[in-house]
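Just dropping this structure here.
Every protein chain but one is kept in place in this view of the complex.
The chains carry the letters A, B and C, assigned in the order they are written, with residues numbered from 1 in each.
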Amino acid sequence: MTRMPAPIVSPTPAAPAPDGPDKITVKGLEFYYGDFHALTDVTVPIKSTAVTAFIGPSGCGKSTFIRCFNRMNDLIPGTRLEGKVTLDGQDIYAPGVDPVDLRRRVGMIFQQPNPFPMSIYDNVAFGPRLHGITKKSELDDLVRDSLDRANLWKEVKDILGRGGLTLSGGQQQRLCIARVLAVQPEVLLMDEPCSAIDPTSVQKIEDLMAVLKESITIIIVTHNMQQAARVSDFTAFFLQEVAGEAAVLVEYDRTTNVFTSPRDKRTEDYITGRFG
Amino acid sequence: MSKRIANQIALALLWTSALTTVAVLFAVILYVVVNGIGQLSLGFIFTWPRGVNAEGGVWPTIVSTLYVTALAMVIVTPIAILAAVYLAEYAVQGRLVSIIRCAADTLASVPSIVMGLFGLALFVEAAHIGFSMLSAALALTFLMLPIVMRTTEEAIRAVPKYIRWGSYGLGATKWQTVRRTVLPAAMPRILTGLILATGRAVGETAVVIYTMGQAINMPVSPLDSGRPMTVHLYLLAMEGINLPAAYGTALLLMIMILGFNLSARYLLRRTRKV
Amino acid sequence: MAEASAQNDENHKKAAHGLRLVSRSTHLKEAGLRNLFLLCAFVAVLGVALIFLFVGWRGWSIFSTYGVGAFLGGAEWDPIDGIYGILPLIYGSLVVMGGALALGTPLAVGTAIFLSEIASPRVRSIVRPAVELLAGIPSVIFGFFGLLILRPFIASTSGGLGFGAATAWIILAIMIVPTIATLTEDALGSIQPGIREASYAMGATTWQTVYKVLVPAAKIGIIDAIILGMGRAIGETMAVLMVVGNAPVFPDSVTDPIATLTTQIVIDMPYATGDHRTALFGMAIILFIVSMGLVAAVRLISRLQSAMEANR
Partner (left out) sequence: MLVLPSRSRRNGLRELSGRRALGLSAVTLTVLVSLAFAAVGCSSSGASSAEIIVTGSTTILPIAEIAAEDFTDQHPGTRVLVSGVGSSAGIESVTRGSSDIGTSSRDLKPAEEELGLIDTPIAIDSIAVIVHPSNPVDALTSEQVRQIFSGEITNWSEVGGEDREIGLVNRDEASGTREAFHKIVMGDSKFDRSAAVLPGTGQVRSVVANAEIAVGYISLGFATSDVKVLAIDGVVPTPETVRSGEYPIQRTLHFFTDGEPTGLALEYIDFILSEEVQEGVVRDAGFLPIPREGD
């Protein structure tokens, strides 16, 4: 019932074409927490097999926005979304769409590394088991493969039975990445994945992203502009101009353009450190 | 200067109240241990009471106590855990939830003798179950329910929300998330709550005295009656003829309860360490 | 919660083919589980309703046949002659509870303050488990202790029999310490640490900080604790039963036998029939209503408090 689709490995070159295919498109998105209007009129494409960074000052709704792509916001009572979000051209908010299955295809990494309180092996095998894979050999392969892709295999191959929480913060985050990779997602959402871990581990995760983006579409939320500049191909800048009002998408472009010649004054102010 | 003296006096009083509390605990334990230890023997534990004044052992009362406690826990555990899952994971704040919480609080505060009379009226008489393990266990269930519900809900709420996100992010359904990540993560604390509730059930008297019956009997089926250790102790103490057996029963009861409490503490501490 | 569901075929057609739809079986399973959990949670409500129904059913007629005034206000309890005035029992319950609170509250609040403000971690690691273990000791063991140790002691000091409110006060005071102390400690623990530091920084002694800053700040929590201790005291049965002497009268002194609602129920139940039995269930109704009232009081206080905070 829940057979895995083959991972999408597209033959795109390392440097993405500026006009590469859109993996995700967002049109006229409005987002509400109860009475609070959080985001308004967001329209943005997410290019396939590239890294797109969302930047902006805290409270600008970028974390809210990234959670729209796998419908994590559904879990918060009282939230409401208008507009259209499509994955491969299909509306993910269409009636009847299973958000649970969507979340398997659109994986997510959180700010706080969140390994489950179980062994490293079980952490990685968690997703595949959810989706019906029970054969030991198949699971073993998936676990090794995923840990390897997350650049963690060498460090943990002898301690797979140990608790996931015994690892260091950076290792935990890579374990979480491995855990997501094990369900072979097409899109990887990363919500400030490096803000709670040490610099060496940040480096490792950034290296990892460079490799992963060859096969997976990555969206990263970061408050660290240097990081956005280093890892992303495209950048979207969000801003809540007046406290209590909805945030807007100020500018979206190739990362180099955003950082070298922003079209909007507000973007320029932000990246040159005037506020935020 | 006087400010300092006032402080010293106040501190001394606070120390005194704390030490009094500890001293009372040790006095009660010591009293029961000193008087009961001579009575304890395998013979006392494993033989039947004999004669008009219950000489001999207390074995059927131990079995009755364990029987009714186990039965009550078997009934209450799934209900309370799933109820807590509902309150902690599924419920949306609203009228329904506040009714449930209010009911749980009320249930928790019902005096145990009222619960006993309720059990007598409903299970023993109206439902014709009679004085039995089952009647007593069902009455105990309502006593234990709010306790286990609360500790379980707290345990579930203490599981970080990140853990849940991680599971949802992998495409787990709500129930898969609860069952495979939240409950296992909360399990040590849930077990602690269950053990404490078990201790409570073992020590309960007023609920079981008019639901289980008082005749000494070895229960086999849940419809059998019996006499739990607490009621045996009460009857022995008030009859006052065979006090050694009363001391022995009190000590056994105390050992069981302390055992439950200490193992719950141990479990909790082991959980906190990691 | 906005998780969409496959309700009809039209929705199926409208959804894009690549995205998996919510399968009917998954949806039904999740919804079924959710309802099952709700049902479990509702057992608590069911419990309260059943208690009210069955205790009420058995006890209600005493109010109608015997009369509310005669039952609640009658000064004589003499079931052999069909006289069911429970005023002496209500009086007994109140006297026993009041004295126990008067003795137990300072002890409990003192212990809580000690634990939260004074004790070193080492001392705390001994005292706190002791308080928790005290909570676990069955009431019948407290009663046993009271009957065989405390009662003779009171008897020899007062020259009486040793049964009476005074003995019950001491035993009950000990028994409510864990309830009040734990909740008070929680209340003290939830005060922001900054308040403490501010007070110490102004040169206040520990005691001044405690009674001028912390106790007022934790006032509501402490009142809640005392109310719940009250509930415990008024509902306690076995321990009280073994030391009060069970005389349903207005005694001349605190060392003369007295009876409470709870103890009279246990004493009379074995042989009570007819109206007498109904009267015992009527007493259970009173106890149930009182305990519900105390819970309501706690809820009301916390609601008032949050309303006050919202206005601030």
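Here, contacts are C-beta pairs under 8 Å (C-beta built on N, C-alpha and C of every residue); 3 or more make two chains touch, one makes a residue touch a chain.
Remember, it's a predicted structure, so these values are computed and weren't measured experimentally.
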| item | value |
| --- | --- |
| Absent-chain contact - pick from C:Phe114, C:Phe163, C:Trp207 or C:Phe288 | C:Phe163 |
| Full-complex contact with the absent chain, from B:Ile9, B:Ala23, B:Ile45 or B:Val74 | B:Val74 |
| Option from C:Pro79, C:Gly110, C:Gly146 or C:Gly282 whose C-beta touches the chain left out | C:Pro79 |
| Subunit B residues touching the omitted chain (full complex) | 51-53, 74-75, 77-79, 81-82, 122-123, 126-130, 132, 134, 138, 141, 179-180, 183-185, 187-188, 223, 235, 237-243, 270-271, 273-274 |
| Hidden partner chain, residues of subunit C it touches | 33, 36, 39-40, 43, 50, 76-81, 147, 151-152, 155-156, 159-163, 245-249, 251, 256-257, 259, 267-268, 270-271 |
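In the analysis below, only the chains that are shown with their structure count from here on.
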| item | value |
| --- | --- |
| Averaged-CA centre spacing for the pair subunit C and subunit B, given as whole angstrom | 15 |
| Centre distance in Å when subunit A and subunit B are each reduced to the mean of their C-alpha atoms | 47 |
| Touching two or more other chains - residues of subunit C | 1, 26 |
| Shared-contact residues (touching 2 or more other chains) in subunit A | 75, 77, 100-102 |
| Interface residues, subunit C side, partner subunit A - complex | 1-7, 11-12, 14-23, 26 |
| Parts of subunit A lying in touch with subunit B, wherever the complex brings them together | 70, 72, 75, 77, 100-105, 107-110, 112, 114-118, 126-127, 130-131, 163, 165, 176, 179-180, 183, 189 |
| Parts of subunit A lying in touch with subunit C, wherever the complex brings them together | 1, 74-75, 77, 79-80, 86-102 |
